[in-house]
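See structure below.
With one protein chain removed, the remaining protein chains of the complex are shown where they sit.
After this line comes chain A, so read on.
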Amino acid sequence: MADSAHNLLAASRVRLIKDRIARYGVTAGGVMVLVALLLIFFYLLYVVFPVFRPVTMEQHETYAVPGTGKTLALGIEEQNEIGFRLTDDASVVFFAARQANKGFNPGDIVSVEQLSGLTGELIVTMSTPASQTYAIADEQGQALVVRPDFRVTFPNDVRQLTPFVSYPLGEEPLQVDQQGQPLKHFVFERGETEATFAAVTADNRLIVTRLLGEEDFMTEEIEWQAEYYAIRTQTHDIDQLLITPDHRMMFVRHANLVDVYDISQPDAGISRLQTLDFGNTKLTYMDLLSGASSIMIAEQGGTVSQWFQVLTEQGREFTRIRDFDAGGNVSIMTSEFFRRGFMAGTTDGQLSLFHSTGDTRLVSKQLAEDSIDQIVFSPRADSALLQEAGQISYVDIYNPHPEVTWSALWQEVWYEGYKEPDYIWQSTSGSDDFEAKMSLVPISFGTIKAAFYAMLFAVPLALAGAIYTAYFMAPEMRTYVKPTVEIMEALPTVILGFLAGLWLAPLIEGNLPGVMTLLIVLPAGFLAAAWGFHKLPKNIKQRLPEGWDAAVLIPVVIFLGWFSFAISPTLEMWLMGGDARGYITNELGISFDQRNSLVVGIAMGFAVIPTIFSIAEDAVFSVPRHLSNGSLALGATPWQTLTRVVLLTASPGIFSAVMMGLGRAVGETMIVLMATGNTPLMDWSIFQGMRTLSANIAVEMPESEVGSSHYRVLFLSAFVLFIVTFVFNTISEFVRQRLRDKYSNM
């Protein structure tokens, strides 16, 4: 007896444990849903976050300048391991730039390469950063072009960098000045078979020397032929020269002016295109941004202005675009290799990092006590080398997404080559120098536009339908209508999109007057049918059970639809001279896309109708009967009862239905992808397309590089969608809950 009781107890303990396990398991499962939602939220945020992380610039290692001589130029290779100096005793000193566990301490010399053939005092210039090429000129006006290079080997599976110097234009110095004078300033750019030098000689001549290369068939070596040009100029105090990497333009800075010369065809004459005048402000430095469309000019006081060519009435002219503040007199500037970023160092040792199109000073720091002598970006712009008073510092930079800023995403930006600031989304292009333009405004606009037209179509139809179905329709008919609407909801959007793009769009284009007619004819037809029915003899009228009016109207809809399309060509002839499309484009001056907002509105409206319909129908249907019965008993007509009692009571539910529909319209992808041209336009016109956030993600996400700014901005747009729909859904759910509570009290 006791034994069995014991057994019973033991068994029930097991059962209780099982019960508890089940409780915990199920609770965990319930919480999983919340976890899933939070996971989506935080993961999206996690990917987006680096875009908005503040830029940092840290001085890591500082060491005495390695090697001998005075530094003429500094550089660092892609892995930020080995830096190099070009010195005034004609050598290239390679040294360990930072602690990188290769058996060198920062500042240790890795190797030294002596350059030959140069005599006397030397000066150095660097060509466009991406080419990593330097030219060194000597007292006799001749220059040697060198490129510090790195060979990667894997002895014992360990990566090893071996520095060496290559000579892209041959190991013999080239004569830059025909008269053999020393050069005061000089710049140089090279292409595959041409190279251009521009220089100011000691006797103040401004010269341009162009080298044209010809391949020797026997030795396969390139022979360089020099052509010498002199520019007549009155100025003797030239401070700085720049030429563009495409050998087309030269900038000459002197005092408070910058002269722009066209050197594209020096044999046809070198002409001055424009002079940028800064009035009384003295200029301190200038530099080209990567891509060489923009020139940055620093003024006394620390203002750095960006200039690029803009199409004006006088043709293409350099225009002042925007200003930056470097915080002091700029002694040196350098630009990033591939992005539109640059650094400016001041005479009092302050270093600032900027991004031109982002229109921001990203970070600014006092990195030296005195004037910064040399500063150079690493190729990936994630570090820099800085020289100041006998010391070199390695500066670590965290700046992966300078182009994505709040203002670049949501405000007008003046991009290179554009006439004016604008909202532009253009994320990719074939060209290397291309700058991604990522404004979320046009695609957000597209989203709103698409949702607007969809709602314009869907809300009246869905709400009126819901009201009728819930309030007037016969219950038997309702059992057919509701499942039909549910099936409408289940239709895959890819099919709606396909029909919209390939069937509806051409149909509407061909029958535009018919579609317009339909808008007028349908309501009129309904009224006429109602009147006709009203006038029917009583005995016929009574045959139709109450609440089947919608069924009666189905043939009317079909007839009117057919009628509108049948008279469409005639109307087109009458009103639009036979060609609706041409009429709209030529007479009304509205451009017409075949896949336009009208098509999207109808197709997406079709997708949204069931969402709105079923929630609104629920809301109207669950209005307590005693309210409407009371109203009817007091003598109100059914319509009065509906508008004054039922709708008022159900209005929060109807509101929540519309919000739900809006949420769906905002996030819909396939329909807009297939039924619009997907061009990011900013135009409310019903006859033009758009690009929405969701379609943009669908189009560009598969091609975007993981971790790039583009990738993160696409995640940001997904996050925006998430938040927007979250707000809509939560509001609508909240309102609905309140309504439910209210009804249960009635």
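Operating definition for what follows: contacts are C-beta pairs under 8 Å (C-beta built on N, C-alpha and C of every residue); 3 or more make two chains touch, one makes a residue touch a chain; residues count from 1.
Convention: contacts and distances are computed from a predicted model.
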Name of the absent chain as recorded in UniProt (options "Phosphate transport system permease protein PstA", "Acyl-CoA dehydrogenase", "NADH-quinone oxidoreductase subunit K" or "Ferredoxin"): "Phosphate transport system permease protein PstA"
Sole contact to the chain not displayed, among A:Pro483, A:Pro545 or A:Gly630: A:Pro483
Chain not shown: contacting residue from A:Ala529, A:Val646, A:Leu681 or A:Leu739: A:Ala529
Omitted-chain contact residue, chosen from A:Met438, A:Met473 or A:Val623: A:Met473
Where the missing chain touches chain A, by residue: 15-16, 18-19, 21-23, 25-27, 29-34, 36-37, 39-40, 43-44, 47, 460-462, 464-465, 467-469, 472-473, 481, 483-488, 490-495, 497-499, 501-503, 510, 522-523, 525-527, 529-531, 533-534, 549-554, 556-558, 561, 569, 573, 577-579, 582, 606, 609, 613, 637-640, 642, 660, 663-664, 666-670, 673-674, 694, 697-698, 701-702, 706, 714-715, 718, 721-722, 725-726, 728-730, 733
